[in-house]
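Reviewing the structure listed below.
What you see is the complex with one protein chain gone and the rest in place.
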Amino acid sequence: MKAKKLIATLLASTMVLSLAACGSGEGAGTSNAGSTESGKADATNEGAAATSDETLVIWTLADDLKDFAERYTEQTGVKTEVVVIAPEDYPTKVQTAIVGGETEPDVIVGEPQMLGDMFSYGAFANLDDFGAQDYADQIVDYVWEVGKDEEGIQRAISYQITPAGIYYRRDIAQEVFGTEDPEEIGKLFADYPTILETAETLKAAGYRIFASDSEINYFSGDSAWVIDGKLNVDQGRLDYMDLVVELYQRDLTAYAAQWATPWYQAMAGEVPILSAELQWGNWDDADGDGNPDLNIWDADNFNENVANFSDEMTEVFAFGLPAWGVLTMRDHVGDTSGKWGVCPGPAYGFGGGTFLGISSQSKRQDMAWDFIKFVTLNEETADWWIEFSEGDTVSLKSVLEKHKDDTNPVYGDQKMYAMWLELAEGIDYSKVTQYDKAIGDAWGQAISSIKTGEMSKEDAINTFYDTVQSTYPDLIIER
Amino acid sequence: MATVARKKRSKLTAYNNWGYFFVAPFVIVFLIFSVYPVLRTLYLSFTDLKIIGDANWIGFKNYQRVVTDKFFWKALLNTIRIWGVNIVLQLGLAFLLMMVFSDVKYKIRGLKVFRIIYYLPNLIAATSIAFLFNTLLDWRYGTFNIMISEIYKLFGATYNPVDWLGSPNTAGYTIAVIQSWMWFGNSFLMLMAGVQGVSRDYFEAASIDGAGRWTIFGRITLPLIKPIMMYVAITSLIGGLQMFDLPFLMSAASSASYSSVQTVMMYLYKFGFTTGSTQVGYASAVAYMLFLIIFTVSLIQLKLFNRKED
Partner (left out) sequence: MWNKCMKALLYFFLILLAAMCLFPFLMMMVNATRSGAEIVTGFTLIPSTHTADNWHTVFEYFNLFVGMRNSILVAIPATLLSAYFSSMTAYGLAFYKFKGNKVIFMAILIFMMIPGQLSLIGFYQLCSKLHLINSYIPLIIPAIAAPGTVFFLRQYILSSLSPSLVEAARIDGASELYTFHRLVIPIISPAVATMGIMGFIGNWNNYLLPMILINKNEKMTLPVMMATLRSSTDINANQGAIYLAVAISIIPILVVFCFFSKYIISSVSAGAVKE
């Protein structure tokens, strides 16, 4: 019994110490508007920590929170358990747990497109009750807004910003375009016609612009899929559709699927193109007889055409990924490390981002809030994460500012944070709706049907409308 | 005389009361873990419940929506097509193998070994099978297409690679073939268990009487394994109409082939468990529609089997 008390006291005191450390960090930061308020919140947390030697349970869909939790335990002595759930199972699992009234996960996370749904079934507790609004100015705006539900109540906060950019190979850029300056290369991706031109230039030089044809997805669409209960297919979506079809039919990509092994491999350098398949992608039709010039059943014709391709391997020029792509790249660039650069894409876009919130069913909400604060609102944690992850972003403005001159060796010592912050400021968060997954999938189906020649554009778009109508009977659809 | 009859009857009743004892554990667990959740779903199918909150009674509206949704019928058609191809291959192969191994004339050996090998694909979780074949059948980078193109090269021809899982024309059949690859060993094992339940005496007696092997097969083997056949057929159809794992894991929701491999269960999953489109009430109605269809088909099948027996 005595031992237990001793441990509790020890825990409490480490807690107070670490909180004091956090507090001083905040004081040194840019804003002190909320310091008294946050002090109050801290006081309640001390009580929570002192009375419990329980384990804080965190459910997430990627590994990264494990590192945060480890550090949190080291600093505060609060035990944590991080459960990583496969992304495809995650929504189901959280949904059944919350709806079933499980008290087990204390901290849950969501990606932007999941949040709408999670808000609607009441997954998250109200963070405003814990004084979240005191931190409103410290976090990059769009991140803060995405974490609010329809009524403007703060439900979740992310520790990172996820603006999308184009990751490109500096060496190939130098060879083909004579420059590797991000600003100049950005111009090559300025709009869709330019991207196609760039792609053709690269193909002529023996490269492929992208590994998959979905790399521009993060930048596509000018507005939300659903506005005021009405399906909204804007011109940007249609243009994106045309772009993908062109990229595919003109053999401009390496035909890898995003997130598949060949796609990862394209980051490290050469990827194979099946020799027998080369010509299949050759859609040229110079004699205008409606068929590709190549006849695979005609040996002479075949050899002649194949001779145009000296190499069975190709290299990929660019990837379109959000800021966390830095981590993906970090793990997979291999020998091409240092040869990369990042530039803006054709539009502002963002993708993913782990938003943390407190489970509405949790019995340890104060502890959970303390953890969330540690991960998202603590400058010292943010500093550590930037260093530890070798280049991931954070969402605290002050920290992004502080690291704006940091260079990253993978990207030829490019200064990344200033650019990410700038790109993040252009993000239009209102584009995210809870309909995005289903409607996006249906749109992808339409694009895929057109590019492979299975359907005419008109049929595919009509099927798209039908699918959306069937999925959401309440939506108004004007064809 | 009368007392003896009564005594006999009461003894028989006493025996028969043991029936309650034998089925009691089953019934108790069954009521708790099967009946209750299913009845709850029935209730939900008449409500407008989305994920959480108040479930309002809306009568047959969900059912109206299912019946008029062309994507539901498309999904049913897909399911039947995939199952049809699969069952012809699966049962056909199993039946053929059963015939081969139970043949009295050729006396094929090695049943022990073959049986284990044929059953092997069924051992592995669908998640792993799907992963294996997704990788093998990749259009540009899959081992399967690389292999075929090598073979073509041997003959100086060029292989025009088929996007087995990506093209709507082939995806359904590809999945059906993999499905039957997974399950034919299972059907074979069931049929063999049936044949081996048949006493050797029958065969020996028949052989001594000079019956030919086709006669033995038709007159003895077939009728005796009929209950097992019936079981295999029914469960296969029931399983087939609930097909989910393979098509779900082997198709991407944004691919052109998706609309040609979406099964009824996938359609159900979309509304029952997919973020953004969860409509539990509607999903429950879809589940019950599926159940009605399976129920009808099974009744017809049972009737057919019984008639032949008469």
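For clarity, chains are labelled A and B in written order, and residue numbers in each chain start from 1.
Throughout what follows, a contact is a pair of C-beta atoms (placed from the backbone, for glycine too) under 8 Å apart; a residue touches a chain by one contact, two chains touch by 3 or more.
The structure displayed is predicted, hence computed values, not measured ones.
Participant: In the intact complex, which of the presented chains make contact with the chain not displayed?
Facilitator: Hidden chain contacts in the full assembly come out as A, B.
Participant: With the missing chain put back, one of B:123, B:205 or B:222 would touch it. Which one?
Facilitator: Of all options in B:123, B:205 or B:222, contact with the hidden chain holds for B:123.
Participant: Taking the full complex into account, what residues of subunit A touch the chain not shown?
Facilitator: The missing chain touches subunit A at positions 57, 59, 61-63, 81, 83-87, 89, 92-93, 96-97, 99-102, 104-105, 259, 261-262, 264-265, 268, 271-272, 327-328, 331-332.
Participant: Residue-wise, where is subunit B in contact with the chain that is not depicted?
Facilitator: With respect to the unshown chain, the touching residues of subunit B are 15-23, 25-27, 29-30, 32-41, 44, 93, 97, 100, 105-106, 108, 110, 112, 114-128, 131-133, 135-136, 141, 143, 146-147, 150, 181, 185-186, 189-190, 193-194, 196-197, 199-201, 224-228, 230-231, 234-235, 238, 242, 244, 265, 268-269, 272-273, 280, 284, 287-288, 290-291, 294-295, 298.
Please note the rule applied: only the chains that are shown with their structure count from here on.
Participant: Any idea how many Å lie between the Cα centroids of subunit A and subunit B?
Facilitator: 40
Participant: Any idea which subunit A residues touch subunit B in the complex?
Facilitator: Its residues touching subunit B are 91-92, 95, 98-99, 113-114, 116-117, 120-122, 254-257, 260-262, 272-277, 279-280, 296-297, 299, 302, 434-438, 440-445, 447-449, 451-452, 454-455, 463, 466-467, 470-473.
Participant: Give the list of subunit B residues in touch with subunit A in this complex.
Facilitator: Interface residues on the subunit B side: 50-53, 65, 69-71, 135, 138-141, 145-146, 149, 152-153, 156-161, 163, 166-168, 252-256, 258-259, 270-271, 273-278.
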